[in-house]
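Missing here is one protein chain; the remaining ones are kept as they sit in the complex.
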Amino acid sequence: MTELTLKINGEDVTADVETRLSLADFIRDHRRLTGTHLGCEHGVCGACTVLMNGEPVRSCITFAVVADGTEITTIEGFEDDDPMTLLRQAFHENHALQCGYCTPGMLVAARDIVTRLPDADEDRVRLELAGNLCRCTGYVGIVNAILSVIEKRRL
Amino acid sequence: MKSAKFDHQRAASLDDALKALGNADGEARIMGGGQSLGPMMNLRLAQPDLLIDISRVGGLDGIEVSGDVIRVGARVTHARVEDGEVPGVTGAYMQTVASGISYRSVRNRGTIGGSVAHADPSADWPSALLALGGDVVIAGQDGERRMPLDDFQVGPFATGLGFEEILTGFELPALSDSAKCGYYKVNRKPGEFADAIGAVVIGVSPRVVCGATEAAPFRVSVAEEKLAAGATEISVADARDMIAVHEPGFDDYDLQIHAVALSRAVGRAFA
Partner (left out) sequence: MADGGTTEGKGIGARVLRKEDWRHLAGKAKFTGDFQRPGQKEMAFVRSEVAHARIVSVTKPAGFESSVFTAKDMPDMQPMRAPSKMPGYKGADYPALAIGKVRFVGEPVAVCIADTRAEAEDLAQATLVEFGELPAVVDMLAAKAGDAPLIHEDWGDNLVMETFADDDFGKIADRATVVVKREYRMARHAMNPMEGRAVFAEWDDRTDQLMMWTSTQVPHLIRTGLAQFLGLEQRQVRVIAPDVGGGFGCKALLQPEEVIAGWLTRHLEVPVRWIEDRREHLVTGANCREHHYFVTIHATPEGRILGLDCDVTIDAGAYSVYPFTNGLEGAMAHGNLPGPYDIEVYRCRTQTMTTNKPPLMPYRGVARPGVCYAMEMTIDALARDIGVEAHDIRTMSMVKQEQLPFMSIAKKHFDSGDYAKSVEMVVDMIGLDKIRSEQISANGEGRLVGVGMGSFVEQTAHGTSVFASWGVAMVPGYEQATVRLTPDGGLELRIGVQSHGQGMETSMAQMAYEVLGIDPSQVTVTHGDTGLTPYSTGTYASRSMVMAGGATARACRVLAERMEIIAAHLLQCERAEVTVRGGKIVSGKGEVSFAEIGRVWYLNPDELPDDVDQGGIEVTMGYRPEPDSGAFTYASHACKVAVDIDTGEVEVLDYAIVEDCGTMVNPMIVEGQTYGGATQGIGTALLEESTYDSFGNPGASTFADYMMPGATDAPHYRIDHMESPSPFTEYGIKGMGEGGTIPTPAAIGNAINDALKTIGAEVTETPFTPRRVRAAIAAANKNRQGDAA
């Protein structure tokens, strides 16, 4: 067991965890923040994407102990976040989700795209989304939603 | 799909990490970004007894230019290279390579040192840096040593790094403005590991690398000679012959895509 101190969604958290616990399982099973999903546990699908110190990372292949001293933001932690508010509305309007399982990871990745690449066009958005799998939507609504938010933020 | 048990030690300094490596019983592994270790441990393909986390060790994440050498610390992430932190022509070449590695959220944590130490033949940095040339900087129990990239990787997942050594960084050539670089990766999807790599750097002299084989990436000497003699392109058919010499075991398809990668990398260098 190792002691772990970090911030999750703005809240200070201290916990004693098994070293082998993944950050994803820590978030989900120990903190009961189940919006972060697991789709592969080997880094490919992106369902588990969260922000660590403001940057998207895979929580499935990051051990919780590695997150000691960091600031984590999960899908539950974007209440007053402007890009996320726009993305949520755009995902809703563009039918960018069906079963919703990929959605939290998609949104976190999408937020990174719209903030880091304000000039991205459709090809670039698709390329950046290559690390987030969705089995339901064929990506149509997701790509359209992200492009619409990029457009809005330009105005 | 959960990792087997292991001990975790967060090293505060390089010495600390080296000591931990020296004292460990059982299998000890350095953890860089954990982006290769994480999946392998979740799949229980790797079950180390001890992970030595060097993510807090200072001095391993610098990028500095001194004269015609660029020092890149082992802990520099792919994302930082992608964002252009390595300067000049060398940096531009590395930027292209980095942006094709996996996905942004993996690039944010995965490190260049981890990638080269891991020595996965299908990974990008082992081939890309071999084309660049330069040295690997290694810290051991008895101090620091350098090893040319040419000698570093000896096989798939096998390098010249000793059990009790840590890769601390690279000394890479700062290419002049007239240098030409081309990198071409054949893979099934963006972000996937390579099925074939062609890497070409024409600095002081041309260096041509064929990568993503079953073995370590290798330099293609005939291609280098041709470019040194002034050629500005290499056809796929010629590339097939050149590579076949080194890799007689390739089947037709593997030979073909490696030849295409090489030919197109040359094309990109002269584009």
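We just call them A and B in the order they show up, numbering each chain from 1.
Note that in this section a contact is a pair of C-beta atoms (placed from the backbone, for glycine too) under 8 Å apart; a residue touches a chain by one contact, two chains touch by 3 or more.
Predicted model only: the values in this text are computed from it and were never measured.
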For the chain not depicted, the shown chains it touches: A, B
Option from B:157, B:253 or B:270 whose C-beta touches the chain left out: B:253
Hidden partner interface residues of chain A, rising order: 18, 20-21, 28-29, 32-42, 44-45, 47, 74-76, 88, 91-93, 95, 97-104, 107, 122, 125-127, 129-143
On chain B, residues whose C-beta touches the chain left out of the figure: 1-5, 39, 43-44, 186, 188-190, 192-193, 236, 252-253, 256-257, 260
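Note that only the chains that are shown with their structure count from here on.
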Chain B residues within the chain A interface of the complex: 1-8, 10, 31, 34-35, 38-39, 41-43, 51, 53, 55, 79, 102-106, 108-109, 189-191
Chain A residues within the chain B interface of the complex: 2, 18-20, 22, 25, 41-43, 46, 49, 52, 55-58, 60-63, 65-66, 68, 109, 112, 116, 127-128, 130-132
